[in-house]
Structures are given as C-alpha cells and as structure tokens.
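The other protein chains are all here in position, but one chain of the complex has been omitted.
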Amino acid sequence: MKLIQGNEAVALAAAAAGCDFYAGYPITPATEIMEQMARILPPQGGVFIQMEDELSAAAAVIGAAWGGARAMTATSGPGFSLMQEHIGYAAMTQTPCVFVDSQRGGPSTGLPTLPAQGEVMQSRFGSHGDRVAIVLTASSVLSAYEMTARAFDLAETYRQPVVVLLDAVLSHMRENVDLPEIQPVPRVVPELGEDFQPFGDSPFVPFGEGHRTVVTGLAHDETGLPKTAGGKATERLLRALEARLARDAREITYYRAHALEGAKVVLLSYGITARAAREAVDVLRGEGIAAGLLDLQTIWPFPDWLVQEVAERADAILVPELNLGQLVIPVQAAVAGRCRVAPLGRADGNLFTPEEIAQAARALLAAEETGGVLHG
Amino acid sequence: MKLIQGNEAVALAAAAAGCDFYAGYPITPATEIMEQMARILPPQGGVFIQMEDELSAAAAVIGAAWGGARAMTATSGPGFSLMQEHIGYAAMTQTPCVFVDSQRGGPSTGLPTLPAQGEVMQSRFGSHGDRVAIVLTASSVLSAYEMTARAFDLAETYRQPVVVLLDAVLSHMRENVDLPEIQPVPRVVPELGEDFQPFGDSPFVPFGEGHRTVVTGLAHDETGLPKTAGGKATERLLRALEARLARDAREITYYRAHALEGAKVVLLSYGITARAAREAVDVLRGEGIAAGLLDLQTIWPFPDWLVQEVAERADAILVPELNLGQLVIPVQAAVAGRCRVAPLGRADGNLFTPEEIAQAARALLAAEETGGVLHG
Amino acid sequence: MRSDPLRIRLSGRGGQGIILAGTVLAEAAMQDGLHVVQTQSYGPEARLGASKSEVVVSSRDIAFPEVLMPDLVLCFSREAYQKFGRQVAQGGVVLLEETILADVPDAQGQLLPLRRTARELGNELALNVVGLGALVAITEAVSRESLRAALRHRMKPEFMELNVQALEAGFRLGESVPSRA
Amino acid sequence: MRSDPLRIRLSGRGGQGIILAGTVLAEAAMQDGLHVVQTQSYGPEARLGASKSEVVVSSRDIAFPEVLMPDLVLCFSREAYQKFGRQVAQGGVVLLEETILADVPDAQGQLLPLRRTARELGNELALNVVGLGALVAITEAVSRESLRAALRHRMKPEFMELNVQALEAGFRLGESVPSRA
Amino acid sequence: MKEPALTLTAGDRSLTVQRDWCKGCNLCVQSCPAGILSLDEGERIVVEDISRCIFCGVCAARCPDFVFTLAREWQPQVAMGGPA
Amino acid sequence: MKEPALTLTAGDRSLTVQRDWCKGCNLCVQSCPAGILSLDEGERIVVEDISRCIFCGVCAARCPDFVFTLAREWQPQVAMGGPA
Amino acid sequence: MASVGQDLTEYLRQEMMPTVWCPGCGHGIIAQGIATALQQIGADLDQVVVVGGIGCSGRTPFYMNTGAMHTTHGRALAFATGLKLARPRLTVVVTMGDGDALAIGGNHFIHAARRNIDLTVVLYNNSIYGMTGGQSAPTTPQGSRSTTTPLGSIEPNFDATVLAQAAGATFVARSTTFDFQEMPQLIARAIRHPGFSVVEVLSQCPTYYGRLNRLGEAPEMLQWERDRTLPVPDGPLPEITREDLVGKQPIGIFREEIRPEYTARYRELCAAAGGTYNA
Partner (left out) sequence: MASVGQDLTEYLRQEMMPTVWCPGCGHGIIAQGIATALQQIGADLDQVVVVGGIGCSGRTPFYMNTGAMHTTHGRALAFATGLKLARPRLTVVVTMGDGDALAIGGNHFIHAARRNIDLTVVLYNNSIYGMTGGQSAPTTPQGSRSTTTPLGSIEPNFDATVLAQAAGATFVARSTTFDFQEMPQLIARAIRHPGFSVVEVLSQCPTYYGRLNRLGEAPEMLQWERDRTLPVPDGPLPEITREDLVGKQPIGIFREEIRPEYTARYRELCAAAGGTYNA
C-alpha cells in the first residue's frame, strides 16, 4: 500500500511497463510526470531528455521508438495542441508510443492549475487528416497506473500512439493504492526475410536490427515506400487497423459499471467526473431512483456497441463532462434515438459536485415523464 | 466574367473584404493564396509577411489584428495542426481574424496534392480546451469567394477567428465566375468611457486607439483582467457567444438545397463532395428516386435545427465526405433516430464520383425497405 | 460542342505547360459563353512527372468538376500516356505526340508531330500551344477566335509572337489530319 | 474517526507547507488502515497566494475526491482564511493560527499560537507540523503513532529532529486547548 | 483592493509606502544605507525612523514589488552599483 | 521498373549507364572533358564514342541522377574543382 | 540622468498589484526597470504595448499601464511582429523568460533578430523555469540543479547575447537586477534603438534556482549576481576581455549598430509597388 500522486502513478506505471525513454517539456499540471522520470530513468540506464518544446518532445519520442525504445511524453493542453502534428505522424508510421495529456482549464492558457476535460475530441480529431485513435481516461490514482500500463500494451499491440487523458485534479491527487504487477508485452523479433514488409500487420522492427526500413508520413503501403502506393494503400492500412480494433472491441474497451443493472437513468461519464457521478448514483439510488453509471475508460475507439446496449435498456442517458459537450456527441450518435440523451457540461475549472449531477438527472427524468423538453 | 482559381478567389475576396494583413508560411495546396497576397498587398500599402513557420504566422495574424488590421492566413493540414494553439488563443481573446485551410490527403504528410476533407472535426475541436467555432466550407470558386468574404464579416461581427475549409481540388480549380460586390463590415469606434470593457459584447478596439487593453489567454472577464475572474467568467463569455450564434443561427447558416422538396433520401454533404452529390441527385431523380441534397456551407456551429427539419421529412440521410466519417457524427447526433443516417467515407485522395454516391444512396434505400442493416 | 458537357483531358510531363494549356482552353470556352471548370493533378515532382489538366465545358452549370471519361484526349508524353492516355469515352478523340509511339508501340490514337512542329518554330516549349491548336482544329472544342484571345490574355508578352505562330501551326497541323475525328 | 467519511481542509499561503502537511496527514490515515484521498489547489503564485490541501478519510472507497464542506479546518494565513476558512460543516472544528485575528477581527474558530510555537522551536517553517500536531491532538483525525510514522517517511532527514519536536509541541498545544472540540 | 498607502515625510521630502504590496523579501531592509527598514511580525515592511532617511531611493530601486515611491526627483546618493 | 543498364567497355575499364534515370539536364554533357556525351531526341543521355572516354568520372560526379558508374577504382584525372 | 525611485504610479497598473511574483523575485525589479525606461524616454503610454510570453516573466504586461498582450509560451515575438507591422507607430516591448525566449521560442527570437524589426526584447534570465516550478532551461549553467536535472545539468547553455548577434540583432546588451541604475538605462537605449534590440537581464529566482542550488534568499542572490558578472566597455568583446572573464559573464552593450529596419524597408517596398504603407 502506497500513498501516491496521479502523476507519480503514471511515471511508475510507465517504468513498470518497460518505458525506457522520456522526452518532454514542462507544463502544469503534467510536470511531475517528467520530474519523476528524470529521477527514475538514469539509474536504470534509460533516457530522459528535456527538449526545447513540445513539437520536438513528440518528435524525439517517435525517433526513440524507431531506435527501439518504449517511449513516452506527457503534457497538458497547450503542449498537446503542439503535439498534434506528430501524433498524426506516429499514427501514419505505425509507431508505438504513449502520450499523456493532463487536462487543465481551457481554451488557451486558461486555468493552468484547474481541471477540465476539454481534450476528449482533440485526442481523436486534433491531428489533420483522419486516422484511428486509441484514447484512455483515468479517474483515480490506481486507474492512472493501470491505464498508463495498458497504454504501453496497446501501443505495442496495435503499433499506434496511445493517449492517456488525466486532469489537473487527478494529476496532483494522492490516494493510497496497492500497485498491481505489470508485465510489459514482450517484443517479438520476426524473421527478416527478403520479403519482409515493415508495415501493416508486421511486428515492429526498429532501426539497426537488420531491416533498412523506410519510415515516412507520406502515403505508403506495407513496404513503407511511397513510390507507387497512393492514398488507396493508406486508406487500406487505416481501415485494417479500424477493423482490428473493432474486432477486439470487447477486450480493449475498458469501463466500469456501477449499479447499471436495471438503471433507468444512466450517467455516462469518464475520468475525474465519473467519481462525482458515482456518488450521484448512490444519492439517487438512495432516493429510490434507478440510476446507474457507465464509466468509460476507453473513449476512443468509441464503444458504440456498449452505449447502444445500455441505451436499449435505459430511459435516459446523462453525460456529465468538464467541457461544453464533447463525448455527448458520439453518445447521441450511437444512441440514435434509442433513449433520450442529455449533455451536462461545465468549463469553469471546477468539478461537478455529486449533487449537481444528481439534480440534472432528476430534471432529466422529470422532463422525460412530462414529455417536456430539456435543453440538450 | 473571369476565369479564376479557388485560391485566387480567396485572395481576391479577402482583399475586397478589407484584408490588409497577411502572414503565412507556404504549403501545398494553399500556397497560391499567399503568393497572390504577396502581389496584392504591397501596392495597396497592406502588409504581407512570410513568417518562419505556421505557429508564428498565426501569432502574427493575431498580433496584427490587435494592431488594427484585418488579418488572415492560409495553410493546409500540417500547418493547420500547428496553428491550433493560436486559433484557441484568438478565440479566447475575441480576436477577429480569418484562417483558411485547404485540405489535402492525410494524415501526416499524406498526399500533399490530393483533396480530402479530413479537418472537419479538427476545425471545431483541434485546439485544446473547449470553445465555440465558426467554420465555413466552399465547393466552387464562386463560393470560395463568397465564403471568404463572409468569414471576414463573421470574424468582425462575432470577434472570433473564422475558418474557411477548402480542399486541394478546389484550391487549384478554375471556373468562370462573376465576382459579386463585397462591402466590408465597417468598424464602429465606440465611446471609450471610464467604464469601457474591452471584452464580451464590446466592439473590437485595437491597441493605440485610446484604451490600454489587457489581452490574455488566461481566463478573464469582460475587463480582460485575469485577476479575480476565474473560470466562471470564461465560461460565461463562451456561453454568451454560443447563445448569440444560436440566436443568429438562421442568418449565419449558409447552405444550398437541391431538390430537397419531397426528398426521401437526402444527401448531406459539403465542400467539393457536394458537387458529386448534386450530380448524384440528378442521376437518382432521373431514375425516379426522390433524392435531394443539403450542401452545408456553415458546418460549425453545427446546424442541428436544419438537419432535424430535414430528418423529419426524409427516410434516410447519406453523408458522403472525404474522411473516415466526421460530420456524420454530429448529423447522427442531431437526427437522434428521426431517420436512418449512413456515412460514406473515403480517404484515399480521390473524389467520390457521382455514381459512387448514387450507388450508396440506392443501397441505403434498399436496406431501408427490406429492413436490412447497412454498415453505418 | 461535340457533346454537352464536353470533357477534355490534356496530359504530359511536368514542365510541358499542360496546366497552362488547360487554362487557355478553359478561358476560350468562357469567351464562347459557356460554363467551364478546369482542374489539374500532378505529383510531387515539379518537373518530369506525369501531370494532367482537365477541362469540362458545358452550356449549363457544372457539378462534378473532374473528368472520368474524357471525350477528347491530348497527350504529350510517354509517362502521361501510360498513366492517363488509355481512358476515353466512346466516340472520343485521342491525339498523341508522335514520339510516344517509339516508347509505347501499341499506343492508340491520332499521332501528331507536335514536338517537331514546335522545334521547327524554334522553341520546343511551344509544344503545348501547337497541341492546343491541333486539338481545336480537329475537334472544334472552342472557337478559334476565343482561343486566340485567350492565348493573348494568358501568355507572357515576350513569348507572344512565338505562341501565336505555334497556335496557327497547330491549327494547320490539325487541318492536315486526313480524317477529321 | 469523528465522521465517516471525514473531510479535512488545510489552508495557508504558498510556501507554508500546506500540501506537505496534507500529504503527511493522508499517509497517517493510510497507516491507520483507511481509504484516503488528498487533493490540492493553488494559484499561479509559487509563493504567498492562498493554497489549500484537502484530505478525505473513509473506511470505504472514496468517490468524490474534493471537500465541499469540511468537518475539520486548519488555517494558517489571512488570505487563506478569507478565501477558504469560513466554510465548515455543522459541528465541525475550525483551528486558526492566532495572528489571523489581527487582520480579520471577526474570524471564527479556535485560535492557536502555531507560528509562535514554531518560532520558539527555532524555525518558523515548522509551522505546518505544529499545526498538524494540534489538529490531531484536538480531533483525533488519525492516530498519533501513524502521524509520527508518516512524518518520518515524508520529511527530509536534515529537518527530522526539528519536525519531531514540532509535532510533539503541536500535540501539547492541542491538548492544552480548554474545550476539546 | 489596494489599501491606502502610507506617506512618510521629512522636510520637503517624502516616501510613500504601499505596505500591502510588500512580500517581506528583505531586499530593501538589507540595502537601506540608513538601516531604518525592518519587517514586522506579519513580514511586512516597517520604516522605523523616517527622520533618518537620506532619500537615496535604493529601497525603491531594490524592491521588486513597487512598495516605495520617492515623491521628488531623486538624486542618486550612492555609488553606482551601490549596496545590495 | 528499372531498365537494364548499358555497360560500355574500353579495355579493362567500363562505364555503366542507367539511361532511364537520365533527366536530360546537360550537366554531364557540358562537363565531359572528352566531349563524348550528348542528349538524344528524347532528352536522354548518349555516350557517343566510349573509345575516347578517359574514365575521369566527372560525368558520374556531376550527374545528379546516379546515371553513371565507373566499374574500377577511379583515379581523378582532372584538377580539383575541375570542369563544371 | 538616473531616475530610479521616481514616482512610477502612472506607469503601473495599480489594480493588478500585488504581483504574482514570489518574495524577492528579480522579475519585479526588471518590470520596474521597464517602467523607469518608459518614463525616461517620455513614452506616450497609449502608444506602448508590452507583449509577454508565458512564464513568471511573461506576466509583466499585466503590471504595465500600457497596452498589454500576454500571449502564448514562446511566441511573444511572433505576435509582436504582427502587431508592429500592422501599426508601426507603436512602441513594442517584449518581455520573455529565458525558457520562453530561448527554449520554445528560440526560433522566433532568431528570426525577429534576422529581420531587424524594431522591437525591444527584455529577456528575463533567471537560469531556470520559474512558473512551472524549477525545471532546467537552455540557460541553466552546466552542472546546475533543477527539478529535471536532479544530478546537475549535462547540457551546455546558450549565451543569448551571442545568439542574438549571430542572428542579426542590432542592439545587444546584458545587465542584471543588481545593476538597478544601468539596467533601466540600457532598456531605454534599447527602446530608442531603431531596430531589433535585446537586453538580457540576469534575474534571481530564489524560490527555485536559489533553493535548488543553495544560493540563499534574494539578498544573497543579488550578491551572487554581482560576483558572477563583469562590466565591460561597450562594443564587441575583444579577445583579451574574454580571457579576463573566466567564469564571469560580461555586462554592458555588446553591439549597437544601425542597419535598415524592417518596417522601414517594408515602407520602401510598398512605395516601389506604388502603395503607401500605413497611411
């Protein structure tokens, strides 16, 4: 049992998951992840480097991955915006690596020390072009630990950049936890025959290990060469990844259900907000209202199937989140009228209190019953 | 009547709308906008500057706006990613300015000379934190001209950065057009009394005109000072803008309807893709199928109300777009089960042909009739 | 017009002035009072790669801007022929620079000595204008008058004389073709 | 525990060691075998701004991590009292550094000579530890043994002696308070 | 929220002290050549004896928090790069 | 898609020419000290008379497109910074 | 004439006081230096804009009773470039931290210098990142501690004045917060200089740099500043001086040179094109 901070949990989990390269640039409220890595890595012979900015931090992470490292960086809103071009590059080049974003109040410099959930859509759509994204959230110190470790696994398995979203409260929050054991996914060194193709389904082979790979952000095919391959190859690779993730949806969709059984009003939430929502559920249940919580830890790929399952059985879904209404959009899209869906957003740097959420849930149910309209 | 290119139309429209400052960085397929401005501005005494990168181009545009200029920049995917932090800053500081993004095949370096519509969601959610976004699209040289001019108007009216989305085909395409007259929105110089508050509903007052404004990306209130104002003030300002745009929704939602009357299958499209969709509608109508087109030119704020009106009367909506499925998400969210919605995406650098779209519409209708399931 | 809409594809290698030729053709169509859209496509190579320029001309508003099956094809180089030259609508016309045959013996279309003609005028760069002239003489895609005017409008003054000569040479070349397509 | 969950808010100015104090308290609660969450909040100022550190202790899993209405309040500075000090749950305990009264004459709570006690030990920086000791002596939020252990775990060795003394002084200070809250 | 400033005078000269901006850093205290500055219990600046003030302005120049203002044109009384 | 390269020999020396990579820039033509290079109709390089080749390697060094390869160890025959 | 200690009330934005800076932070002394410089040159405050980056130093604009622009981390010079070009009559002073100007903002720094645009950079160099809590900066001396170099930094540091000169700045100087008389004068001279000017001011961050490197509190740090610097005569550093410097940083003006300024050149360009710039 240990009392540790969210940011510390991320650093410890990364190290346990085999992370041996960290490149970063300081920013509140993510800085302690970096500061921890600066202490953890050198004694292990791992690399820690403070880069000149977030553009280069992300680039160095990708370069290091191609040097064979398990590499990560951590940042917050403004830095996350600057990393978008390179997250897209990592996706395009099938580079396993991990990006942590501790969300603070935005937009712009905003409220550097206060929590938000403003990067839910940016983590999926923030990079130009279009791609497939894997994004996890955490709501407790323990889940920050677990999700960081999972991020390294998913990065390795799907050869993609994986994003973990925290927030200013979680980053700095301390909880007592028993840290679970972590086994890093082993790296399989494949046969490097004449016809080895470094992209597509292939295992990841870094530079210097026998194959003179060509890595490019240009459209390319499984060989990596942009020569003849046009966009069709890129689209094929993207769709294949999308399909693979869809096939594995049940394994990679991490979530926690609380009192979901028989719930008529479902709170669909994630990250730090899910904690208030959990307390709200208990309050509502105490009042005899059949409330339940779906706490999504995997938000991208968005688990339509799971939300649809829930929507089939519920009368209404309320989506509390610390933004102007982001994840509620794919929720509404997935629900497609199966039940009512209402957003509950705030962007003032404060957490929702359990009572605020309970109140909104009551109002939603009331509107439901009277057939009234609730702004949504 | 003139034969001009899409990029040229943007430059001409900007100049006609009073643009007197351009800062940019070259990138295919947007470069000609910059090259045109390099010729147009100096003879008019306006400022043209090539900056060191897109980060600084966006920053210079915002700085120039505060110097009193009507300022713009143009870029494409990779540069648009780099501009995100500053677009958020412009939003937070209520700075009127215009960003043009000519979309090319992505992600990453992708297909620099080929068209895409990969930045539809990024143009709304690409910046960290959350904000309100105004984004226009264009599907012809004439509409590139019109929408650019509108962008300057909206930027001025709402004191916000406005984004115009083009694509590689439109940027380089030539059409013969009669350029309409443009009247730049005049700038009203307000009373600068003791209690003048430079933010919120106030008209925009640049530096050097009597008020020593404090401009910051930190959370602030109507005075601009971050001192006591917390996130509540920021959220209040954001929600006020959101409300104002919602109130003006019917004026600022530019769209074109084609054969929408009585349409059972509606193609909801935008930008270059809407042209193929229009031809597809004619093909389908020719076959006796009641097809129609809603070509959205204002995509953000997303016109839920308009889509809902259409959904009420249609059996199915098909959303062809050159990405993996972006605008279809808010469409599905808005429709909320009122009718079927299906995506039709491609991300290989090619345009949809009219026949491909018609084919998908037929399949959608068939699935509809037999109750079959269409992937979507 | 041969058909409405009329779809024309010009192709060649980067540096051969394909896009400019398309623009001139589009401008001529505009002067003929028609709707016109001109699009272009090229690779990362600034020079030498295969590039194409397409023009759609119609008496009505043009929706889809690209050309799927051209009615008229004019092709200046081997790489362009290999990439773009083999698609043509039924009843369409294909005009090829004659030297393509050396590299692609099974090339299908009317062979024209475009490069040779340009060289005889003293500048091989006039190739594109010769081609335009021939195309218009053979197909009457636009009026000769409009084409002459468009050429004057779009070309740099220093090359004007050369280009006017090249256009007229192109017209003659087109006229000399036995069976007018 | 006085209540389950028990909600504690420590506040003061940046530099007074509020967050460290919260961490030590949380660690002590952990050693008592309880669930604990500690959160913190501070402004842009590295020093001097009002900051707070909150600890929730419970025998069960803790959902909402922040403190809305604290059961126990310990406040070290004027700015902190003005910003955070006036909220307290019914029946809650408020402990204030005595000098706050000079600036805020209507301050409500048990005044304690925390700073004076620390200064007497030779280092005003021990203020936070004195406060912790007093808090625990008065409210029994955590066990003294756990608090001593937590302190040893979290403090830099070079300040250990000072801090142990400060803690014991805090305990005595708390014991000396007439009506134990 | 600015508290009223304290104005201390000696003859035709005066020193204005915005005490509530003071953060107690000691820079002025250690650099005052007359040694008339100190911090109070609450770590706020105190001018002990304005009559001994030589109006050199070093306190103002050294204070990072704009606490002191000399009311009349200041003439440097100390050597360049004077007491720190 | 690489076409087979042309290998031209003179005695124990040989010059390999990958003609399909040639872009007709003229750099080699203008720098060949023996003057045996020219471009054909299709703007592709032609070695007119290999027997006059002095195997100086300048063509290879000047060609931006890797068209020429000298098969044996090359000894510079031209002064440093030779013909351009 | 020195004017330290004069009434700066009208130069300071009273409602923003007290500052967010820590007790004894050198940044307040530099801010005072800027206000004093503005007073010395008799600036029309309605026509002055102070543009800051993000960092403790970047907060300066809030405290100046001028136009104020608090921008994004590292990009202040890019904003300022746009602002100055759009309204060349403005006096634009740019306040940046060492991390702000030289880490994330290094590119804008060298490009603004290259253009020789009439902006004045006051570079607050406290050898560390203050705002985010003491991480190393490109100015952190090799061997120094920060929270990201707990064992001492292994990176050589930039000399901002050397870099500025190499990039093309036409006025380049260094001072310290110890030098309360010269520093405002240098800033005033830099503002008057028609071209890109840089005044690097060595500043103390007692909270992080001082604490992590055991340099004591603010008063001791001022002494430390004095001890590690050496005033040198104006002009390019002669080699001999470099020898004398061993372990010390020179302070003074290293370059002051008139070259065509950017907005002036732009004016000529417009004129050549038949336009009137900023009519």
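Note that the chains take the letters A, B, C, D, E, F and G in the order they are written out, and that residue 1 is the start of every chain.
Methods note: a residue touches a chain if its C-beta (ideal position, glycine included) is under 8 Å from a C-beta of that chain, and two chains touch if they have at least 3 such contacts.
Computed from a predicted structure; not experimentally measured.
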Touching partners, among the displayed chains, of the absent chain: A, B, C, F, G
Contact partner of the left-out chain, one of A:T213, A:T234 or A:N350: A:T213
Contact with the hidden chain (one of A:P26, A:G46 or A:P301): A:G46
Residue touching the undisplayed chain, where the options are G:M64, G:I110, G:I191 or G:I251: G:I110
Touch residues of chain A, complete complex, unshown partner: 21, 23, 41-47, 49, 51-53, 55-57, 59-69, 71, 85-86, 89, 206-208, 210, 212-218, 225-227
Positions on chain G where the hidden chain makes contact: 103-107, 110-111, 114-116, 138, 151, 154-158, 162-163, 165-168, 259, 262, 265-266, 268-269, 272-273
Footprint left on chain F by the chain that the document does not show: 2, 18, 20-21, 23-27, 30-31, 56-66, 68-71, 73-74, 76, 80-81, 84
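In the analysis below, only the chains that are shown with their structure count from here on.
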Target chain F, source chain B, minimum contact steps: 2
Third chains touching both chain D and chain C: none
Most extensive contact between chains (C-beta pair count): A-B
Distance between chain centroids, defined by C-alpha means - chain E, chain F (Å): 83
Centre-of-Cα separation between chain D and chain A, whole angstrom: 35
Shared-contact residues (touching 2 or more other chains) in chain E: 23
Shared interface positions of chain B, touching two or more other chains: 55, 85, 89, 114, 216-218
